[in-house]
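What you see is the complex with one protein chain gone and the rest in place.
Labels run A, B and C following the written order; every chain starts at residue 1.
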Amino acid sequence: MNIDKNKLNWIYKKLFTIRFFEERIKKIAKEKSVPGYLHTCIGSEAICVGVMSALSDDDWISSTYRNHGHAIAKNCELKQITSEIYGRSTGICKGRGGSMHISDFDKGMLGSFGIVAAGPPVVLGAALQEKINGGTKMSATFFGDGAIHNGAFHEAAGLAKLWDIPMLFVCENNGYAEATATDWHLNTKELKDIAKAYDMISYQGDGNNVFEVHQITRDAIIESKAKNTPIFLEFKNYRFSGQYEGDTQLYQPLEEIEEAKKNDPIKKSIEMASEYNFSSDEIKQIQTDVLNEVNEAFDFAETQPWPNPEDALEEVYVNYPKELLR
Amino acid sequence: MNIDKNKLNWIYKKLFTIRFFEERIKKIAKEKSVPGYLHTCIGSEAICVGVMSALSDDDWISSTYRNHGHAIAKNCELKQITSEIYGRSTGICKGRGGSMHISDFDKGMLGSFGIVAAGPPVVLGAALQEKINGGTKMSATFFGDGAIHNGAFHEAAGLAKLWDIPMLFVCENNGYAEATATDWHLNTKELKDIAKAYDMISYQGDGNNVFEVHQITRDAIIESKAKNTPIFLEFKNYRFSGQYEGDTQLYQPLEEIEEAKKNDPIKKSIEMASEYNFSSDEIKQIQTDVLNEVNEAFDFAETQPWPNPEDALEEVYVNYPKELLR
Amino acid sequence: MRELTVKEAINEALFESFENDENVILMGEDIAGGKGRENYPGTQDSWGGPFGVTQGLLTKFGPERVRDTTITEAGFFGAAVGAAMTGLRPIVELMYVDFAGVCFDQLMNQAAKMRYMFGGKQSVPMVVRTVVGAGFRAGSEHSQTLYSLYAHIPGLKVVAPYDAFDAKGLLLSAIKDDDPVIFMEHKRLYMTKCDVPEDMKAIPLGKGRIRRPGKDVTIIAIQRMNLFAEEAAQKISEENIDCEIIDPRTYSPLDEELIFESVRKTGRVIVIDESNPKCSLASEITSLISEKCFNDLKTAVIKITAPHTPIPFSPPMEDFYIPSTKKIIEAIKKVHNA
Partner (left out) sequence: MRELTVKEAINEALFESFENDENVILMGEDIAGGKGRENYPGTQDSWGGPFGVTQGLLTKFGPERVRDTTITEAGFFGAAVGAAMTGLRPIVELMYVDFAGVCFDQLMNQAAKMRYMFGGKQSVPMVVRTVVGAGFRAGSEHSQTLYSLYAHIPGLKVVAPYDAFDAKGLLLSAIKDDDPVIFMEHKRLYMTKCDVPEDMKAIPLGKGRIRRPGKDVTIIAIQRMNLFAEEAAQKISEENIDCEIIDPRTYSPLDEELIFESVRKTGRVIVIDESNPKCSLASEITSLISEKCFNDLKTAVIKITAPHTPIPFSPPMEDFYIPSTKKIIEAIKKVHNA
């Protein structure tokens, strides 16, 4: 696969950033040094980075509560992300969102939604806007295997196909929706076959192989734009994290986890590095740099000021009499 | 096909009843002698009667706002149906429902829903109850081609398949959802292919041929129960009626209507009568009897007493302090 | 001056908004009609929604901007949210407000909260047009108002015009507004007429209207209830009781000051809402008055609402369900004589 060196560098950098970031989050979650729910994405790095590496910086995406990886891969500021998780005023959402809602419109992130399958319709709208305005930005919505039964996903998929909207439905099939195994909840033999209901083109790929994810996505973008049609992508991986930090994960058999570790996307990417002409020193250097960056982001966040209590009243509306917000 | 004479008699009787009934409704709608919306089902007779002739009397069904045919074929009392449409106290819902909500729980009608695709989840629940209680009643939900994109339909279909629930999803594909043609709004080549998303067995039939509908449904019931699985049925016909009475139907090309008339289900059933050993005199006799019955039902309804205004406060709950209903 | 029906006024406001801003689009079920029958003359744009309100837009502005949808409210409401954030000004039609429950999430959790929870970088300038109201013999699932469901949610604005003048002026504003607006049209008012100037201007959201000035009793009337309030005020004026009628027109933001001013003057108040009573607009307005104007009140506020029941179909029962002029007159007498 021909990927230029800059992009390769970026890919490795982002893969490691996400992993180190989430490992740190797991630690602070144990120490309970941040408030609220935390949904880490250990095991999703290749999907986040592979898809984003095929998108342009100003393309539109949506994410879910499990959004750290998407935000990092979409080039949101690491310090701002971390500060948001800490609930500080310099957070990417000014502390109003928290971990579940990290999102930066300026980076093309339409939103991180706490409601399963809320994203696909919203991204459909952005893609529709591009179509109507003759824009060229691509649109991609990320969701999990759990979302494919939900009505909102189906309605968005049906409309996208009917309206010939170029966009990507990116399903991360990580084996679980909360405590429920994907192989139980599927009706179709392969998850991607759900797209048959819409006669929608669909592809499946190894979600642990960042380069495969990259290539499938790159090709899908070209095909989607050329044919003016949505495309459904399923990437398979494994959810090493629990549903949220603190989840005992008892429903995930240990042997299954062990087996999955063999395909850990980070491990795999390191194994593949030489194919892409990275020396192990280069990889180590990237890791060192990235770890520093992650550590800096956490050091930054921890010391940031809290918002003022009354800031809770800001930016509910563009226009609304302040005195009526009580 | 072997159908006993009693059932055949019943089939012809119901076909004609529905047609005469709806023609009379169209007339009174023009004269504005009844209040509210009226959705007639001229063209749907064979589907209503064919499916119901394969179900038992106490099987569960749901219907929509286009429910007169389903109610008649489910053996609801004609006088009570008519009285309901007139808003009278002896109506099948005591005048509280009106044309859109004609329904009789005692006849296995779980409800006639004004909300598109509200029925499939409810019938799924009745079928689930049968499964849990080891009951033998079959369950069938009627909906239109317009419902197949709706999230509630998809969620019910997915759960029914996942839970191995014997039930029928009966889609009447009458060519239109309001003013929108089905051939435009479908993504799949055949409507029934929507079932592929659930790996659900599906069949298609001529909705203008009551005997074909009967046979497909009969076979589907046996298969569904034997395999413990839901089955999707698509019956094609044509919506001769407008979306509601008063609809100008300008979006339906005249040549299309003319073409469709050739396959009018009532015409077809009369043509097929001799195959089933009915003389034309017998058919005429049934028609005469049925027309009398229909006329009697309208005569009855027109003279029935109105409900008391305060009856509006009845049967909101099983238990609730009356004085708190203000 | 020329007279327009509410229906015509809304249609005009849509046309003008489409002309003035090419980012305005419309999505909904059968808002044009004839989709799939483009090859046959006379089929296109033959509906305009069940009430014909949007007719003509497809013909003038084409199928890119006027989009008939499938029956997928959660899908296309969500699409409106995404389109609004990225540059369009979508108007979506919820054919009857009774269908609110199939797409409430996209309004309550996405449209309403995104600006807030994602840090204020974007807004969601969309309008939901929907049809409300009883009195049409349309039964329990096509007659609700549900004003309060939307008014409860921070991040949404809620507008409900009574006459053609307000309908046009408020819809022009709603479409220009940068926040998500629920614009509620009453089916029993569509054919009512009033003067609407050719050069009708936008009416700011959040400003109520004194529909009848008076000094003895304040009547706050929600949408169609203005009709009965006027009838009642007219009748009771013969007994020398002078009612002031206030139509808030916008329920969120609510023009509280206009209401309080009138209450301070009269000290006698009736609030009329055809919705179900519990946690209704009537409750909200009554509670505000009782909190903020306690010392001005000469007697208890009377709320007149529908009962806590679904909407029955049969005319005698539905008429009983809807607040009546008679009940209003009784209430006027009661608060006046208290």
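The rule we apply is simple: a contact is a pair of C-beta atoms (placed from the backbone, for glycine too) under 8 Å apart; a residue touches a chain by one contact, two chains touch by 3 or more.
As the structure is a prediction and not an experimental result, all values here were calculated from the model.
Participant: According to the contact rule at the top, which chains on display are touched by the left-out chain?
Facilitator: By the stated touch criterion, the chain not on view contacts A, B, C.
Participant: Of the residues B:Ala46, B:Leu110, B:Ile286 or B:Ala301, which one touches the chain left out of the display?
Facilitator: Candidates B:Ala46, B:Leu110, B:Ile286 or B:Ala301; residue touching the omitted chain: B:Leu110.
Participant: Using the touch definition up top, pick the residue from B:Met1, B:Ile132 or B:Ala226 that touches the left-out chain.
Facilitator: Looking across B:Met1, B:Ile132 or B:Ala226, the contact with the absent chain belongs to B:Ile132.
Participant: In the full complex, which of B:Phe21, B:Tyr37 or B:Trp60 touches the chain missing from this view?
Facilitator: Going through B:Phe21, B:Tyr37 or B:Trp60 one by one, B:Trp60 is the residue touching the chain not shown.
Participant: Of the residues listed, B:Ala156, B:Val213, B:Leu233 or B:Ile266, which one is in contact with the missing chain?
Facilitator: Of the candidates B:Ala156, B:Val213, B:Leu233 or B:Ile266, B:Ala156 is in touch with the missing chain.
Participant: Which listed residue, A:Gly50, A:Gly69 or A:Gly87, touches the chain dropped from view?
Facilitator: Of the listed residues, the one touching the omitted chain is A:Gly87.
Participant: Kindly note down the residues of chain B that lie in touch with the hidden chain.
Facilitator: On the chain B side, contact with the omitted chain comes from 60, 91-94, 96-97, 101, 103-106, 110-115, 118, 120-130, 132-133, 151-152, 154-156, 158-159, 162-163, 314-321, 324-325.
Participant: What does the interface between chain C and the hidden chain look like in terms of residue numbers?
Facilitator: 74, 98-109, 112-113, 116-117, 139-141, 146, 148-149, 151-155, 252, 254, 275-276, 278-284, 286-292, 294-295, 297, 299-303, 307-310, 312-313
Participant: Suppose we count only contacts with the excluded chain; which residues of chain A make the list?
Facilitator: Residues of chain A in touch with the missing chain: 35-37, 87-89, 91, 93, 95-101, 113-117, 146-147, 149-152, 177-185, 243-244, 248, 250-253, 256, 306-313, 316, 324-326.
Criterion: only the chains that are shown with their structure count from here on.
Participant: What is the distance in Å between the mean C-alpha positions of chain A and chain B?
Facilitator: Measuring from centre to centre gives 45 Å for this pair.
Participant: In whole angstrom, how far does the Cα centroid of chain A sit from the Cα centroid of chain C?
Facilitator: 39
Participant: Out of chain A, which residues touch more than one other chain, so two or more?
Facilitator: Only 151-152, 155, 158-159, 162 qualify.
Participant: If I count partner chains per residue in chain C, which residues reach a count of at least 2?
Facilitator: If we look for residues of chain C contacting two or more partner chains, we find 70, 72, 74-75.
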